[in-house]
Each structure stands twice: as C-alpha cells, then as structure tokens.
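One structure below.
Shown here: the complex without one of its protein chains, the others still in place.
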Amino acid sequence: MSKQPDDAGKKLNPTPLLDELEKGPWPSFISGYKEWIQDSGNTMTRGVLDQLQYSYETKMGYWKGGVVGVHGYGAGVISRYSMIPDKYPEAKEFHTMRIQPAPGLHYSTAKLRDILDIWEKYGSGLLSMHGQTGNLQLQGIDQDSVQECFDELNKKGWDLGGAGATVRTGASCVGPARCEMACYDSLDAHYKVLSYFTDLVHRPQLPYKAKFKFSGCPNDCSNSIQRADYAVIGTWKDEIQMDKAEVEAFIAAKGVDYLVNNVITRCPTNAITMENGSMEINNSDCVRCMHCINVMPKALSPGKERGISLLVGGKGHLKVGNMLGSVMIPFLKLETQEDMEGLIDIIDRMIDWWSEEALDHERIGECIERVGMVAFLEAAGLETTIDMVSHPRDNPYFKADHDHKPQIKSMA
Amino acid sequence: MSKQPDDAGKKLNPTPLLDELEKGPWPSFISGYKEWIQDSGNTMTRGVLDQLQYSYETKMGYWKGGVVGVHGYGAGVISRYSMIPDKYPEAKEFHTMRIQPAPGLHYSTAKLRDILDIWEKYGSGLLSMHGQTGNLQLQGIDQDSVQECFDELNKKGWDLGGAGATVRTGASCVGPARCEMACYDSLDAHYKVLSYFTDLVHRPQLPYKAKFKFSGCPNDCSNSIQRADYAVIGTWKDEIQMDKAEVEAFIAAKGVDYLVNNVITRCPTNAITMENGSMEINNSDCVRCMHCINVMPKALSPGKERGISLLVGGKGHLKVGNMLGSVMIPFLKLETQEDMEGLIDIIDRMIDWWSEEALDHERIGECIERVGMVAFLEAAGLETTIDMVSHPRDNPYFKADHDHKPQIKSMA
Amino acid sequence: MEKRTYKTEESGLHHHMEMLHPVSQKNYGQWSYHERPGPGILKHVAKSGDVLFTVRAGTHRQVTIPIVRRLCDLADKYADGHLRWTIRNNVEFMTPNEANVAPLIKELEALGHPVGGTGPSVSAIAHTQGWLHCDIPATDASGVAKSVMDALYDDFVKEEMPNRVRLATSCCEINCGGQADLAIVVQHTRPPRINHSILKDICEMPSTVARCPVAAIRPTTVNGKASLMVVEEKCIYCGACFGACPAMEINHPDHSKFAVWVGGKNSNARSKPSNMRLVCHGLDNNPPRWPEVTQVVKNILGAYKAGGRDWERLGEWIDRIGWKRFFEETGLPFDKYMIDSYRHARTSFNQSAHIRF
Partner (left out) sequence: MEKRTYKTEESGLHHHMEMLHPVSQKNYGQWSYHERPGPGILKHVAKSGDVLFTVRAGTHRQVTIPIVRRLCDLADKYADGHLRWTIRNNVEFMTPNEANVAPLIKELEALGHPVGGTGPSVSAIAHTQGWLHCDIPATDASGVAKSVMDALYDDFVKEEMPNRVRLATSCCEINCGGQADLAIVVQHTRPPRINHSILKDICEMPSTVARCPVAAIRPTTVNGKASLMVVEEKCIYCGACFGACPAMEINHPDHSKFAVWVGGKNSNARSKPSNMRLVCHGLDNNPPRWPEVTQVVKNILGAYKAGGRDWERLGEWIDRIGWKRFFEETGLPFDKYMIDSYRHARTSFNQSAHIRF
C-alpha cells in the first residue's frame, strides 16, 4: 500500500512547470492531483507528480515496462517501473489496472463508489475515466497490492480488461438506453460478445490485439470503424420511416432553400430528389448514411427491418498506415439468442483463421489484405458479395477457374 | 506493288464465316473489302481476307512482326508477315504505315485524295481511319513498296507517325474549330508540341512510348486523361460566365425541380446553392468539372482567364493496372509563343528525367509512382502544390528535413 | 528498289488551318453555344452570328479507298470540300447551309452510313486490330464491333440514352481500345506455351522476366541451355511476356474468353474520371457473331437506358443505384474474381457502413 497515514505525505514538492497547467478554464488534472495529495497524503501520487515535473523539464518519459499480473490471468495490468527510482523513489512503481466497465459506460453511483473505496485502500487514488479503448483505468498501484486490490474489486463484480495480444475491452455507444437512432441492442451485443470472449480477454493467445466496438447506427458514435478490428454497426433494410406532416412542417419552418442546400444536396447518392417543391427519398438508392435523419429527426427515422453490419479490420497506423473496417457481413438480424450465437460463431471462425494465418503483430485487417479477402471470407464461411467492395476490380490481374462460365439472365 | 492489273485478282474466294458479318445495319468492313477486291483486283487484300476467314475458323491470329521502315526513320511502319505464307501467299506481307493527320483529324478533300491516290498505287487499298492513337493507318503494303510510297506521300506533305519507344502521334478534340467550350487553342498546341518532337516521333530513343493528347476543356473529348502520358486539358481560373437572363429562361422552361435534380445536386463540390429559388455559383468551390455549363450552354460558359492543366502519366493496363494522368501543372496560360515554349521546355525536362530514371518498358506514370512525385517535380523544375494530390498523406511514413520548421501565419 | 534520290522532308504533321472548313477558320475560337437539332446533327453558333451545322455519321473504320472517296465526294458537294473524323471513327461534315443537312443525311444513309452518335446516344465502338493485323490477338475486334453495333444501331441513330455512351473492344488484355463506359476485352485463359526451340535465339531473357506483372517467369535450363519457365500458379495469362519475346506463345485456339468492363470515364463532368471495372468474364469467344457478348452488352445498356437519370454516365448510374442493383438489373452474376486482389486492393474495400439493400 502506497498511502502514508501521516501528514508528511501531504506536502507538495515544487512543480513550477506543472503549475502552469493549473491556469485556464478547462479542468486541470494537475490541480486534481495536488488536491488529492494534500487530501490523502498519497506519496505514490506525489512521486509521480514530481517525476512528471522532471519529464516536463527534460522532455523525456521515464517509465519502462515489466510483468505484473493477477493470479490466473495473463493480461489486464500495465506495469510501469520508473527508470529513475533513485531520484523519485515514491514513484518507483506505478502500475495500471484496466477495469472493464459496463457497456455504454453506464454506472450506478453505488457500483462506482465500490471501486473508489477499494481504490482508495490500495492504489494511488488516480483514475483515468476512461482509456481510449474503454477501460476504467486505475492508475498507480504497486506490485504487492495488485492481487488483493483485484480480489476485492472482483468480489464486487468487477473484472480486468484486456491488454497485449488479447481480445480487448469493448466499447459501445449509449444506444437503446437513450438514443432513438439505435437499430439494434448494441449494449446487449457488447455484453454478450465480450462475455463470450472472456477467456481471450484475460489470456494472451492471439497474434496481436483484437478490439470490438458497437454502434447503434451508422453515425458510429463509438468510432468503431477506425478503432475496432470488429465494428458492429446498426442499420436497416427497408425504407426510411417518413412522417409526411413533419416533413412539411420542417419545410415550412426552414424554407425550401434550406431543404435543398442542407438535405437534398447532401445526400451522398442523390437518393433524395425534389418533387413539386418537396422531398422524395428513393430508398433503393439510399446507403443508410443517416444524414437526412440526423437533420430531420422528427420527420425521418431508420426503417423497421433492423440489424447490423459487421466491418472487420479497423486499426491504427502501424505498420501499413491507418485502416478503416471493411464490410464483411452486410446485414444480419440481431434479435434472438440464435442470431447472437450466429454472429459469435462467425467471429470465432474469423479469429481462428487469423490465428492461423497472421504474422507476428499483424492485425486481422492487415492479414486480410495480405492474404486476400476471398480466402478470409471462405474461411469464415461467408458469401462474397459486392457489398464488401466499393467497386469490382479495375485491373485484369486475376485468373478464374478454367471452367468458369457466367450464367447470364436474359433480361428481354 | 500488290495490285494485279488483270481481272484474276477480282475473284473472291469463299469466306462463309466472314460473310456473316455482311448482315445487319451497321457498315460492314467485310462488304467494303469485298467490294474493293472486286473493284480493284487487289490480291493482297484478297489474301488477307482469306487468312482472316481462316482465323475465324481456327480462332488464331497468324501475323508476326519484323522490321520494316523507311530511310532515316526507326519507326512508323508496323510490319506484319504471315505465319502461314504457304497457305496464303497473297498475304505474305501486310505492313501498316502510320500517317500523322492534322490536329483534330480535319481534312480538306484535296489533301485526303492525295493519300488515296498514292495508296491506290502502292498499297492494298485498305485504310483504318483512324487508329486509337490517332494515326491514319494505311494497312497493307509490301516491304519493297514502302519507301516509294512514303516518298510520294512525303512530297505531298504527309509524314509518318510514331511506333515503338517513340513519342507517338498526338490527338486532339475539335476544339476552337467548332466548340464553344475550348479554353485554349488545342489544335495549335497539338501542332506545335508534336512538330517540336518530330525527331522523337521518328527515332526510338525513349524507355517506352510517350503519348500526347489535347482537349480544349475538362470534358476531355480526346480521352487524354487515360490514354496519354501527357494530357493537355483546357481550363479557366476566374468565374464561370453567367448570363442571368438565360438562367432564368432555363428555369422558366425546365422548372425548379429540374434545376435542383439535374444541376444543383449534380455539382461535385456543392459549389452551386439554391438562393431564393434560383441558382448561385460559389466559384471558389468550383472544380471546373463543366457539368453545369454542359447542361446550360446558353446560360453558362467557362471563365475568361483561360489556360491549360497538364496531367502526366495516363496509360493502359500494363503492368501496374490502368493509370489516369495526374495533375503536374495546375494552370498555365497558353496564349503566346513564349507560353508554348515554356510548356515544351517543361515537357522536355520531364522526358529527360524519365529517360534517365525509367526501367525498361516503364511509362512515365509508373516511373513517377515508383521514384516519387516530389523527385519528378523537382527534376522538372516545378513547384509541388496541393493541386497535385486529392489530399495530403494519411500515414506518418515520411521524414522531413531535420530543420523543418513551418511558418504559421497568425490569422487573428 | 532503285537508288533513292528523294530526300525526306521531315515535315511532321500538317497544319490544321488549311484543313478547316472556311466558317471554322473565320470563327476560330469564337463560338458562343450549340444546339442539337436532331440525332447526328449539331448546330454551333458563333459570336459573329455565323452558324455551322455538323452532320455526323458512322463508318466501318476499317475502310477502303472507294469508301473514303465517296465521303470526299459528299464533302465536296455539301461541305465545301472539308470533312473530319471524330476520335471514335465517325465522320463529320460541316456546312453553314441548313438546306444541305437533309440531302446530305439522305446520301449518307444511302451509302450505308448511319447518321447519329451525338448527344445521349451510343457512339461507335473504339476498336482495335484483331486477327486482321495484330500479332497477339485472341479475337477479331472489327468483327466484334460490327456484331455489337448491329445490335445497337437504334441507340446510335437516336438520342435516348441517359447520357453519351462510349464503347470499346480490344483483342487482348493490353486493351488498345482504352477505357470506356463499356469495354469488351478478350482474355487469354492459359499460360503461354514456351517455344523453347526459338526462345534461345530471339529472347532477351532479363527483359522478358521483368515484363511479367506478377513475377511468374523464372530462368531455367532446358536441354542444357538457359531458358525460361512460367510458374503456372502465378501466371494470370496477361500475355505481356509475348510482347517481349515471341517464344512465349500466348495465342491459343481454345483458351480465350471475353470479359466485359463498365464505368470507365474520361470526362471530368461531375465525378472525377474513373477506371472501368470488371462485371463479366468467361464469355465464349465465338466468331463470327459473338452472340454471348452482344447479349451482355444489351443487358447492361438496356438496364442503364431504363434506369439512368439524365446526365448520368453509366458509371455514375451505378454509383447511385449501387453495384448490387447493377448486377440484379443486368442479369449478370457477381463472383469472387471481381474482388480486387492486386496492388491497391485495400482501397477498393467498402470501408464504410454505406450499403444499399
């Protein structure tokens, strides 16, 4: 335990550069830390603050990794040892425990206070709410306290998230909890998929990390397309629901110029035309981009036949440049338990294929590109459809089976 | 000379498969050939027709290349020898002379009849008007007649075009000869550039072929962007000229729905907005696509400050897949002799760089991609501007000079 | 040949001015607007007030001396001794005299030249050499072009398409016919057979190896002599090696098929220019009339004609309705080979939730 019972820990050392960050209207993490040190006398926090001041002076980071964990798990704690422990002995260890929150980052105060109370007992008192992947990060604990702290958290129903070559903690938008755009139960899907993969979250067994994010609709408020290997995005198959009276009310209020300049001309596929001064949506041309619905939420809403698209392969810079997820399942209903199991089955096959094929440190998106989309889809048992590409090939560098013969329908 | 003076040459051999191509309303080249054989008794044509019938039967081509040329030139004749001369001795040679037409494929009947008369004397009597690159192709002459035929043509002012690793015959749209969209004198530019490169047209000295095409405006009626290493396309810098009265007349005639659905929504950059039921063009957003001008040619025309864009690197499939030309000079006035010399100068530097850098059989577009656009532009003495790309890089895989320091303007 | 005395005048190309119709010369670069009075007819109005009518007609491209002479005769009679060809092998006659238009059209039609190809019509097919002249052809482009145009005759002489339609046909993958709204390109479907007996004498082996886009050619030894071999698994039958070395015999009587590509666009109108994309392959190479190919062309253009909006080029129509509906409405089967697997494959993936159902 890093907390000191006596008042000596409450004294702040000078941090002139950091103090500059107490100025200005936006909440200052430095002020927060200082308040906490003065409040609690947590010396680990003071040591970290001092080392941070030194980083600001020298423009260098001073943490290195190591191996810290809890019994039975291979992941979930990011270990940090100071490279200059002699200078800042109070900060010699500063490990982070990644805690998986509930889908949608919803909390009851009761459950959240459980965490705070336990963290006060064992940790630095610092938290990051939340990490970019979606973990509640308890930042700053020493090796000796990790297990006990975890056990107590675990008794209250909290568990560690992923790190390293694991399935990572998921993320999801607020979804059906509040949002009228949600096309499927994104929170439930998040809960079920991540629960299913719990073993892979805790024990590194994959070629590299694998992330899941769940957005209720194509507005993608969980940033799934860029930040998740598996992006589950709500969509619909039938027609946009239109309340004609609300459409006319919108035009009456905003004017025809506004309708043209902000709705009709903004549709990416010219699916909206002007007819007799009003709008008409040609739903077969609509790509479910959400724009018209976003502008006119009272008049328009997603259709009734709803489900998800699965986009695979989103990821950051390393090492082929940023990748956005690509459609691998255009549409899947996600209403029954069976539907859900179907989705999990497919993802399981994808992960299996990837585990077989991937090079070291190769995300599934890179692997698909290198090996070929068709091989990937075949392994996943998925049909190759044109929805998976924005257009067919534009070069002749392929070969078909020798007996390939297209069946052309006569369209008289 | 392949023409037979007696009537034996006028007899047709049976060509049952080819005869099928005499049916139907579209002009039949087979009928044309047969008429000519019967008319002229040209036995080379008969032999070619017979060999073609055999190709239709066996689904094989039977021509192979060789080396045939005229004195002092290394290019301009495509030589063809039959692979089955014993079977079709009349077709044992069937070389093509590529003749450069005037820019825009304009002819006076007098000049064209000169060619026909000479061709009747020496050749098969077959012509291809025109080859895809833009040559008038005189198809079918034997090796022994080539020089004399050429000399006679040359006396009438006609010259051979390019073939092999040369600058090729150019192509241009009808341009200022008839078209109101022409933003520069595309015929003159075609004439001057190709005249300047005459030596490179006739004597293979390049890594591979180099094609020029000239379009008077971005409608690109000469297909320059895909089919030319150097695409010279007319454009303008200032505002689209608008005749307000004609705009209103258009709306009155066609209706507002038509205006919205066919003009406003079709502008690729939303540069046209609806204002009080009419259209407004925000010229700084306009990308000179031509669409609105095409739809309303009485009401709208290109601006007054006119010139060209030079796009480099268009080409066919081999071996990296189709490439479209890319902007390398966003804008250049092409009004004076000096402007023209400036353009030729730049192209000269581009060709020099390419001749240095290119691998065997590598077009300039491929070479630029492989070596890098910036190196190319530096060699050509051109400034690198953002117009040359559709967006800046989206990956961090670059390195700047160590002392790179951006000069940011304060925009208070 | 006797000893040559003539010294070549390296004259390059003729200047255009002498070739232009006098009204073109006079109003050169001073045009105001144009109209289309009817299919095959353009009316250009100059700033000077001068008017120039153009009549456009289809030709065989592969023509003969008498055919061209007859066109010259018409030009002398109706167009002041001038005529031009378009980039798509159509012939054009210009006259300031409106009264010339109707009789000219009549005579052209009598000679078998269809008048049309203007505005939203299907213009003539850009085609290539084929069995008639080239050394790599797997088919006869002129024959295919003739067969297809017979079927599209009506679409040439009328202006009933959503926008102009450009077709091309090429007799090998090299695709001298270029990009088009719809391109018909034959493909070889087996690796080249190597003629080892001639290879050693005619082959510049390193260039041949370098020519292969997929690195399928390897040096090997045949009968103790340096030679080349093709790795069959890699080879995609493009025929490029044949261009470098005639011993790489790619031509074969049985192993060739047609592919159809759509959505090539050179103009900058609205959308940026775009490359054409593969939508059908494995069609029989079936002379003399290639009915399978014509069928596919008709399916595609029929659907486009029915569903395209004014000013939408073929590829833009697809951009609006989506590829799935394109395949449905044209009756063509989508298959996995159409998914790009070459250099820029990733950039063709649908990296969005934009989907049409």
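Here the chain labels run A, B and C in written order, and each chain numbers its own residues starting at 1.
The rule is short, and it goes like this: contacts are C-beta pairs under 8 Å (C-beta built on N, C-alpha and C of every residue); 3 or more make two chains touch, one makes a residue touch a chain.
The structure presented is a predicted model; accordingly, all values stated were derived computationally and were not measured.
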item: Touching the absent chain when the full complex is considered, from A:288, A:363 or A:399; value: A:288
item: Sole contact to the chain not displayed, among C:12, C:143 or C:273; value: C:273
item: Among B:323, B:364 or B:380, the residue in touch with the chain that has been omitted; value: B:323
item: Chain not shown, touching residues in chain C; value: 268, 272-273, 344, 346-347, 351-354
item: Touch list for chain B against the chain that is not drawn; value: 218, 220, 225, 233, 235-238, 268-271, 284-289, 309, 311, 313, 323-327, 330-331, 369, 372-374, 377, 384-400, 402, 404-411
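Everything that follows uses one rule, which is that only the chains that are shown with their structure count from here on.
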item: Separation of chain A from chain C, taking each centre as the mean of its C-alpha atoms, in whole Å; value: 49
item: Intercentroid distance (Cα basis), chain B paired with chain A, Å; value: 51
item: Shared interface positions of chain B, touching two or more other chains; value: 261, 266-267, 317, 321-322
item: Overlap residues in chain C, where contacts from two or more other chains coincide; value: 173, 175, 213, 238, 275-276, 309, 342-343
